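A single structure is presented below for examination.
Left out: one protein chain. Kept in place: all the others.
The block that comes next holds chain A.
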Amino acid sequence: MSIRDWWKGIWPPLGAVVLFLIFWQAATSFFHIEDWILPSPARIVSEASHSYERLIGHTWATLQLTLEGFGIGVVIGLLVAGILHVIPFLRQALYPLLILSQNIPVIALGPLLIIWFGFGILSKLIVIVLVCFFPITVAALGGLAGTDRTMLNYMQMIGASRGQIFWKLELPYSLPAVFSGLRIAATYSIMGAIIAEWISSDQGLGYYMLLQQSAFRTDRMFVAILIVIALSLVMFSLIVLLEHWCIRWQRTNHERQGGR
């Protein structure tokens, strides 16, 4: 992809953001909106440059919590998908319940988790794992079940065992689907971490936001939100990079089609 193509793709959304910021800046001064209701973009940027030292600690705490929760969520999500796939009866029994369980808002579970697991790290991790594992499990199950019938039949014909079919065919075949689940889970995991910190914490961006809310420091809340967005983007990009590395054969396919 040439720089010109890249620029062609990037300028419309970039332009929209710049326009939006100009409008925001103008509106706050034109309508005399008070800072504690809606601070101007310039105000947020200057606040960020003042408080970034304090925020580094909180950001680090949130990132750490996110990565731990995400890691556990990925492992559990993939394990559950693998087990449900290999044992069709379990899948039949549990898959509907799994979907039903997603109707329970995580934030409503928070107080319960604190009663059961206390204010420590465990209840926070559980919140993140709960939001992460579902998209991974559903995506992986879909990918595993969607295995190409001709390839599956080939493996059966040449006498491959159930394990060989899983490791040599079904698992690699499901990777693109698994990664689309991972991408969603990666962004969810930041959200889960913020919610977890709202419920119980003495550090992290979620905690910082609550603190600034009670002080009506809207500008600082916006700074925290900006960091949250940045963290989400970083998580997302990391997964995309990993995906490109793992699914090289597919990327070259896209490049080939794009090059024609």
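The rule is simple: a residue touches a chain if its C-beta (ideal position, glycine included) is under 8 Å from a C-beta of that chain, and two chains touch if they have at least 3 such contacts; residues count from 1.
Convention: contacts and distances are computed from a predicted model.
Q: One chain of this complex is not shown here; going by its UniProt record, which of these names is it: "Gluconate 2-dehydrogenase alpha chain", "ABC-type nitrate/sulfonate/bicarbonate transport system ATPase subunit", "Fumarate reductase subunit C" or "ABC transporter ATP-binding protein"?
A: For the chain missing from the view, the UniProt record says "ABC-type nitrate/sulfonate/bicarbonate transport system ATPase subunit".
Q: Return the single residue from A:Ile33, A:Leu94, A:Ile114 or A:Met151 that touches the missing chain.
A: Only one listed residue reaches the unshown chain, and that is A:Met151.
Q: Based on the whole complex, identify which of A:Pro12, A:Pro105 or A:Gly159 touches the chain you can't see.
A: With A:Pro12, A:Pro105 or A:Gly159 as choices, the missing chain is touched by A:Gly159.
Q: Name, in rising order, the residues on chain A that touch the hidden chain in the full complex.
A: 148, 150-151, 153-160, 164, 168-169, 172, 175, 247, 249-250, 252-253, 256
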